[in-house]
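Only a single protein chain was left out; the remaining protein chains are all shown in position.
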Amino acid sequence: MPEVILDRISKTIQKKKILDDVSLKIDEGSFVCLLGPAGGGKTTLLKIIAGLEVPSAGAVYFGPENVTGLEPYKRDVSMVFQDFALYPHMSVFKNLASPLTAKKLSKPEIERKVGEVARFLKIDRFLDRKINQLSGGEMQRVAIGRALTKEAQIVLFDEIFVNLDYKLREEMRVEFKALVDELNITTIFSSPDPEDALSLADKIAVVREGQILQYGPRDAVYQYPVDVFTAQYCGYPEMNLVDCTVVKNGGELQIDAESFQIPLPRETLAREITPGSYILGVRPEQIRIMEERQENGVVIPGQMVLTEVIGSDTIVHIDVGRHTIQSFVPGIYRTITDKPVYLNFDTKAMYLFERETGAFVARGT
Amino acid sequence: MQRVQRESRAYKLFRIVFLLFFIAVFLLPIWWMIKTSIILRVDTVVYPPQYIPKGIEFDGYIRIWKDQGLPFLYFNTIRINILAALLALLLGVPAAYAASRYDFWGKEGGFMFTILSTRFLPPATALVPLYFLYRWLGLVDSIWGLVIAYAGLNLPIVVWVMRSFIDEIPRAMEESYMLDGHSRVAAFFKIIMPLSAPGIAAMFMICNFLTWGEFLLSAVLTTTVPHQTLPIGAAQLEGDIGILWQQIAAIGVLGAIPITLIIVFFQRYLVRGFSFGILK
Amino acid sequence: MAKIVLENVRKVYNGTVVAVDDMSLEIPDGEIVSLLGPSGCGKTTTMRLIAGFEDADEGKIYIDDQEVTTWPPNRRNFSMVFQFPVVYDTMTLYENIATPLRTLKTDESRIRAIVREVSSSFGIDEDSWHKKAAKLSISDRQRLSLAHAFAVERNLYILDEPFSNIDPKSRVRLTKYVRDIQQKKRHTLVFVTHSQSEALTLSDKIAVMKEGKLLQYDSPDAIYSKPANTFVGWFLGNPGMNFIHCSCRQKNGRLYLDGGAFVALDRIPAAYQKVITGERAIILGIRPEQVEISQTAKEAFIPCVCHFAEPLGSRLLLNVKLGQDVMMNVKVPLEAGVSVGDKVYVHLPEDRIMLFDDKTEEAL
Partner (left out) sequence: MDLSNVTRYQSAVAVEAAAPPVVIKRRGYLLIWPAFLYLLAFLIVYPFGYNVYQSFFEYSMLTDTSWFAGLKNYVGLFTSPEYLNSVWVGSLIAFFCLAIETLLGLSIALVLNQNFKGKVLARILLILPLGTIPVINGYMFNILFFPNASVVDHILNILGIINGPMNWLQDPIKARIVIIAMDVWQWTSFMIIMILAGLSAIPESFYELAKLDNMSTWKTFWRITLPKIKFPLALAMLIRAMDLLKFFDGVYALTKGGPQSATETVSFYIYRIGFKAFNVGYASAGSIIVWAIIWVMSFIVISKVFAAKEKAV
């Protein structure tokens, strides 16, 4: 089973730079998620690995072998597409058998292998059906099945949950994880949804505007984002960001965000910082709402404006001066009080980013 | 979803009158053609005109069958149109595939523009050069000469409309077929061709529709009955002794039948053909 | 502002497809009612029947006790916002909002005042009034069409999936605008959506529909905590309710819930003791966040294996396997620190359990 190495890949399509000097090393047997907004180049990256696109510059290696110009049908890769790309004029069986007929296997051999995969994915009941008789979830299973019958060592999944409704997505995610764990293949998965990345991947590569902003183990990316974009994108609900300045107040440093101030004793952050313009970030699940003013720790007065119930949990939106801060509250919570509320968070959960570049500066310890 | 209509009675009446008026106007020449083909020859041009024929005869049909070589004309028209449509598809479908799937230098502004602009060239302006070319190639008065010319008329539309059909087939479809381990050529024949088959069939019909009644090229490039088409057959019934209305009308009726079937059954695709695939 | 009543309404398309079947619904004056369900459940048809864009095949529709079943849409006096934002592209923003007022012969200074008021409640800048609507982004188009809809006092305001094409950030803002204006003016509002979050966030009452039928009509909290059947329980919640097929068995003269390879509960929950008196098959339902978990064996805790653990904000979503093949979602605090492959013990608290009939899947 080979590792996948992308060495300084660039891709330009119609004078537009889709990928700009991207390098990535994907260990064999690992599960990597390319996370990022639409149009960032995730799909192009997958297509270059698959050989469906030829990079304008750079090289692709599977282990020691340079496969850059190799036609897709000669590569040991299979791919599941966003809209499944099942062949509508063929039955489920023929769809699943397609990689095997390409290998010119004998008929009984094909039937045996298709049967195995179909049973594994619980789609053996409708092998004779036409594609348009399948539901969304079944179509996805067939698409995954087709990628599996090829028995490729590297399998690419391109935003495969995007077209499913949220109830189905919830169920498929659990199933998918179990499946991939069992197969022991190198998996590269692209998704715009941080929930997919955080729940499934070993490693996350944050892709934006043709570049990889950060690549690392899931927890590293979540806990130590390199910049504001990664911090905000990699988390659901997204991180609260507030423009602030760090000022010297007497001998002590202090964060000043206009509508509130937070004292910043030396030991709060992992490294020393100088006064200047910053962005303060706190994840919504770290923000607690108090009805009474507390004397200790961070206290930010605000006004509740909306309780957004997302299924079984709630995001409370609180106006704080010019900003609206989100707080994630487990369970259903729907009271809106006219009284002022107070927000509180542990300074351990605090992030500081540079104002101009958005680069990570420090986080609480 | 059906919209609930609540229209006034006066408006409904107006609509009926409006539509009946235009249907009458639109059908009058067609009815006249049918009627002329079967009315007694002496009653063809009389005043007041007979809206319903007083007597009928099938002399026109018999004469074009016997004297004017209708079987030849009909067979030729069908043969030339079908061959021209096939030739246009043979050249046009691969071109449409390339235009849909590849980016290459000068695609939109150069190739596609040139291809489409030929659709607008009046045949009259290419007539003299084509005549001399055909004379040199020995294609004058042969069905192949017309096949080649008609295929040229069809080709721009085939390329443009088939491109819009192929655009609708997700790229991922052939890409995943290639990743299954099949070659690009196999993907074209096993994925693109079957999935665009309805489009190809429709285009085949539209091509026939577009060249069926063509007159100018076949008038100049053919001279004898065994190679002529229906419109020319009809035009030759206008001679020194006068115009043989009954027989022209008979050719008109027989000639309109296949093409009318095409517009009735392929209406949906007609728009695509007319608009080069831009409107659906 | 008005009360809307549907009485045994039925709509059949092409003589065979039953879109809405025997639907009765009362939408109280001044409340937000959501029609919620998966696609094809009949919520859109119900909305179109209320609007008058479709004629009901059977049943009656009332607005404030006045029967309007055969009235044309414009006579029913309501505003509407469509899923794919509909605005007059060739007109300016101002003219768009002013159009419905014009037909009411409002004088120009009054129109100006109203346009100013609604456009500020929907965050439309006065500087952009003269812009043509065609140039707007999709979320700004929807903002405009909301302002247009709320510019006039109507019996009813219908919002047909107004946020489903909108980016998440604008969605929250638009939701807030709608809620604020409704709270201020007490409009009657019908809100069609397939998203549980939108329905739970905005509504006073939710009507859950499936396959043309009304399954449950109640307040969001009641629907969430006391679903009328397994579908409603599954459809709401993130993730939805867990269901375990059990049988009530008798042992030592006492009924208990048997889950096959494990004992789900050693007695019948108090609330159900009157309903269940003998041995029978049953479906047990429990929400993932209400399952109790322990890492050590305890009495009345069921041993199971964790095979999926996903951090969800400050919670950890586990998928555990009880016995041979019963899967269950459990939500625990992040600190619980359970990881894949761990052996854990779960407990189903008696007062949280819901029981459903095993055939009809209705709540008992």
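As written, the chains take the letters A, B and C, and residue 1 is the first residue of each chain.
Quick note on the criterion: contacts are C-beta pairs under 8 Å (C-beta built on N, C-alpha and C of every residue); 3 or more make two chains touch, one makes a residue touch a chain.
All values derive from a computational prediction rather than experimental measurement.
The missing chain, though absent from the display, is touched by one residue of C:T69, C:T99 or C:S225; that residue is C:T99. Against the chain not displayed here, chain C makes contact via residues 51, 53, 72-74, 78-80, 82, 84, 86, 88-91, 99-100, 103, 145. Hidden from this view is one chain, which touches chain B at 1-3, 5, 7, 12, 15, 18-19, 22-23, 25-30, 32-33, 36, 44-49, 91-92, 94-95, 97-99, 101-104, 107-108, 111-130, 132-133, 148-149, 151-152, 155-156, 159, 184, 212-213, 215-216, 220, 230-231, 234-235, 238, 243, 245, 248-249, 251-252, 255-256, 259-260, 262-264, 267, 270-271, 274-276, 278-280.
Going forward, only the chains that are shown with their structure count from here on.
Computed centre separation for the pair chain A/chain B is 54 angstrom, with centres defined by C-alpha atoms. If you average the Cα atoms of chain B and of chain C, the two centres end up 54 Å apart.
Here the CA centre of chain A is 27 Å from the CA centre of chain C.
Put simply, chain B touches chain A in their complex at residues 103, 170, 172-173, 175-184, 186, 191, 194-195. Those residues of chain A whose C-beta lies close enough to touch chain C in the complex are 165-167, 170-171, 173-174, 177-178, 181, 195, 198-200, 236-237, 284-286, 305-313, 317, 328, 330-332, 334. Residues of chain C that touch chain A in their complex: 38-39, 172, 175-176, 179, 194-197, 200-201, 220-221, 224, 234-240, 287-289, 307-308, 310-315, 317, 319, 329, 331, 340.
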